[in-house]
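Heads up, the thing below is written out as structure tokens.
Only one protein chain is missing; all other protein chains are in place.
Moving on to chain A:
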Amino acid sequence: MVFVHGFGCDQQMWRLVAPAFEAEYRVVLLDLVGAGNSDLTAYAPARYSTLAAHAEDVREVLEALDAHEVIFVGHSVSAMIGVLAAAQEPTRFSRLILVGPSPHYLNEAGYPGGFELGDIEELLEAMDSNYLGWSAAFAPVVMDTPDQPALTAELTNSFCRTDPAIARHFARVTFLGDNRADLPGVRTPALILQSARDLIAPLAVGAYVHHQLAGSKLVVLNTSGHCPHVSAPEATVAAMRGYLQETHPLPV
């Protein structure tokens, strides 16, 4: 089971979900090139001008690990990266779990993507204004969570830190790209985990993805926000587990 993070953070986003599957699955976490602890110098803007390059990266990792029957779990933009990877190499993947997927963020005729071009420009502007948050290391954090001491050590590596120029480029690729045409080509069974109130990937978009992906199942979590795996990890884990059980029951 491979977990791929969305835009704006890194693999640490899965910390409340991924451990729940470690007993049953071989769990793989990765940072997309340009994020987290990846080699930032490997981020060549020309190569990463579409999501396909990230999908190739994911497949390369899986091939190096000799992973088969892969359950791909992708959040946000990485949901689409999973769709592309499954289209490129259908035999490698057994199921896709897409958390808050959106194939296209802009409103088009007959497609309610949710945003206008001006909104995306505003996002880029907000990113520029928060340059420090994206780039500089956060000071070591002492967290008031005595029951989760492992958190503290990890936090000193800082969360969701990235290079501002890369974040800006990746934001453009993510929010101005259009991967709607890639959906119908995917035959891998997929679970769409949709937050009931998601500003970034609204319900209508989740329904669209469900409609376009043959053999997909849409589960709407009664949560708010774009990151149910962070805000409602238990519900997310339960929905994932339920889907995995019903599509491929584990021997008891």
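Keep in mind that, in the parts below, a contact is a pair of C-beta atoms (placed from the backbone, for glycine too) under 8 Å apart; a residue touches a chain by one contact, two chains touch by 3 or more; residues count from 1.
Everything below uses one rule, namely that contacts and distances are computed from a predicted model.
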Taking the list "Universal stress protein", "histidine kinase", "Putative ABC transport system permease protein" or "Cell division ATP-binding protein FtsE", the UniProt entry for the undisplayed chain gives the protein name "histidine kinase"
Just one of A:E108, A:E121 or A:E246 touches the chain that is missing; which is it? A:E121
Given A:I200, A:L221 or A:M240, the one touching the chain that is not displayed: A:I200
What residues on chain A make contact with the chain left out of this view? 6-9, 12-13, 15, 76, 115, 119-130, 132-134, 138, 141, 143-145, 147, 155, 159-160, 197, 199-200, 223-227, 230-231
